[in-house]
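Here is chain A:
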Amino acid sequence: QDAGGSAPDLTQFPRNETVIVHNPEGIIRNPAWFNLWAVGAGNGTSNGLHNLTTDTLWFIDPDAGIEGASENAVYNSLADDVWQYNDDFTEMTVKLKKGIYWSDGVEFTADDVVFTVEKQAATPGTPYNGAFSAQVAEVTAPDPYTVHFKLKNPNSRFHALFSVRWTAAWIMPKHVYENVEDILSYDANPPVSIGPYTLHSFDPNGTWYIWEKREDWQRTAMGMIAEPKPRYIIYRNNISTDNRLIEIRNGNLDMVHDLTPEGTFSVVQQDPQIQGWFPGFPYAHPDPTLVMAIFNHQNPKFQDKRVRWALALMLDARAMSMASYRGAATLSAISVPPTGTHPRDYHAPLQDFLINYEIDTGTSKVKPYDPNIGVQIADMVRPQFGDAVPSDETAVRNAFGYGWWKQNIPAAEELLTAAGFTKNGNQWMMPDGQPFTFSVMVPQEGVVNRLGVIIAQTWAQNGIGATAEVDADTWGRQRVGNYECNIAWAVETWGGHPDLSFFMDSYHSAYVAEPGQSQPDRNWMRWKDPRLDEIIEKIRGIDFNDPKGIEYGHDFVKLHLEEMPNIPIMAYNVFSIQSNRFWTGWPNAENNYANPVTNWSNGRYIFTQISPVEGAA
Partner candidate 1 sequence: MRGYLWFAGKRLLQLLAVIFFGVSAMFLVTYLSPIDPVEQVLGRLSARSNLSPEAIASTRIALTEMFGTGQPMLQQYWNFWTRLLRGDLGASLMAFPTPAMELVMRGMPWTLGLLLTSTLITFLIGNLMGGLAGYFQNNRFFKAFGIVTMGLQPIPYYIVAFIILIIFGFLWPVLPISGGFSMDVRPSWTLPFILSVLQHSLLPALSLVLVGLGGWFIGMRALVSNIVTEDYVTYAELAGVKRETIVGSYVMRNALVPQITALAMVIGGVFSGTIITEQVFNYPGMGSLLVDAVNAGDYSTVLAVCTVSITAVATAIFIVDLLHPLLDPRVRTE
Partner candidate 2 sequence: MTLEKNPEILKVEGLKAYYQMNYFGVSREVRAVDDITVTMRKNEVYGIAGESSSGKTSFIKVLAAAIRPPLRVVEGTVKYSFSSGPIDVAHASPAEIEAVRWKHLSYIMQGSMSVLNPVRRIGRTFQDFAQRPLGLKGAAFEERVIKHLARLNLPPDVLRAYPHELSGGMRQRVTIGLATVCHPEFIIADEPTTALDVVVQKEVLSLIRDIQKEMGASVVFVTHDMSVHANVADRVGIIYAGRLVEEGPTRQMFFAPKHPYTAHLVASLPRIGDTQQRPALEGRPPNLADPPQGCRFHPRCPLAVDKCRKEVPPMEVVGPDHRTACWRWKDVEPLVNVAAPAGAMA
Partner candidate 3 sequence: MTTLLDVRNVSKRFTMGGLFGRKTVDAVVDASFSLSAENPEIFTIIGESGSGKTTLARMILGLEDPSEGEILFRGEKVDRHAGRAERLKFMSHVQPVFQNPFEAFNPLKQIERYLESTARRFLDTSDKAVIDRAMDEALQKVGLSLKEVRGRFPHEMSGGQLQRCAIARALIPNPPLLIADEPVSMVDASLRMSIVNLLKSLRDDLKVSVIYITHDLATAYYISNRLIIMQRGRIVEMGDARTVLDSPEHAYSRLLKASVLSTDDAGDGKLMTDPAMVELAGSMVGQDGELVQRPDGRKVRVYA
């Protein structure tokens, strides 16, 4: 069909020069604000601003990274090399690239980095104020292309602050901000860019932004990797799901961040030019976040690990996969997401361990793991999707996961009985004689919501008084521990790199808050274990790239299995799709050079790899 007449009417922006990207942020409330260094200014970030105009020292891709330009998914961006620590991790030195210029022609130097750190350390309300003021003792620029950090305490992961997974500490243009009195009320319109694009125009209502390639794009870190192809990049946000579907088919979008599973299945079937991450089912891209059932360990109901295991064994992986993703889930039985390079580092090596893993229910010993769940799910969806469903075993594993616990109600009941629970009719009673009931908090929408509903239902069908409770503010509630069981994720990783400190460091018992108090990110279950602290401290003592990191990671996985503090279920799969109508060369499972999710800043490398379709526009 013809796109004539439907928005955007892009006479000025020929499609062979323009890429249109969907930004999942809602309406941008402060559209004319481009200062990224004021927290909560309500501005857009993944509207192209942080994707195209910012930069920092390193990028770590959630997927493999572009071959040749990255190593172990790590890109040196403004930095010329990887981080250099001293032996006790109290100092870090960085070499910077030369020949990089801000879009207003000023050269980027070590002074900008020093300014970034010092200014934010001194200004409460900037995003890295807490991080810098707590950690950095001194930052200096021995020469214009070297930065030297002295830290207050040893920290082997300090470079993470300057390593982009989604965002990181973006470097400020010193020559702009040093003249601003109060940087928190400075809107930076138009922004000075250190990326290959500058602002062309934007919607005063905050729903689209147009960026134009810099003349001197070569003088940017990204330009030094390869030329970004599109002359214009348009970011559009706040487009409802149905709207997105129509717009991508009408040719008014090239990249969609996310869709419903059903929407994706239908659009890829109807439009051969549209692709997902996997060439066939399940199409979705697995995010380096792991969706799980999180128990509140400060609630007496969940303090016995046998109860937690019992709850895990009651679940039916196939039902969860079907209900949440219609089968398009990538399962994980262990506390590491089955994404990026993790299957290589964790899932595959631990497969045998899992197959032989045995638990003692108190009555019997069972081997709960089922390595064939993926195949079963593939078989379940094959009637509907036919050839689109892979049949090759490796492909099935990559797409559907390495396996999960087999639903085992008798074992679960034995565990509960061992924990002192009794069954009264079809209702389990706690040792204190009260019925075992709790609410399962689920977010308002999306697959996680669907997942939570089926989980609660499965438990309820097995005599647990679990009810799904939908809440708009799950984030706030999990932070203050105001929930019993929560379907969310407490694990996030770099994705492309095996290091687990991204989430694990915050699991240290020193950070566990008192009930009712605010818990810092990720250890939402408030799990405390001296053995865990020990692993965390060991990881802190080694370098990011130290091979021992994987070993300690395995230790963590095993400890987690023993305790089952939360039930890992599946990767947070995102239905990112791209259209090959005007542009091709998008990343996918076979050519997994980048994460296709549009709001993560790493996605910027995609623009160097795509090319316009001949004669399409």
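Just so we're on the same page, contacts are C-beta pairs under 8 Å (C-beta built on N, C-alpha and C of every residue); 3 or more make two chains touch, one makes a residue touch a chain; residues count from 1.
Regarding candidate selection, all candidates are chains of the complex that A comes from, given by their letters.
From a predicted model like this one, the values you see are computed outputs, not experimental measurements.
Within this complex, chain A is touched by candidate 1 out of 1, 2 or 3.
Chain A makes touch with candidate 1 in their complex at residues 1-13, 26-27, 29-30, 33, 38-43, 45, 124-125, 127-131, 133-135, 160-161, 165-169, 184-185, 201, 203-208, 210, 234, 236, 238-240, 242-243, 246-247, 249-250, 472-473, 475-476, 479-480, 502, 505-506, 511, 518, 520-521.
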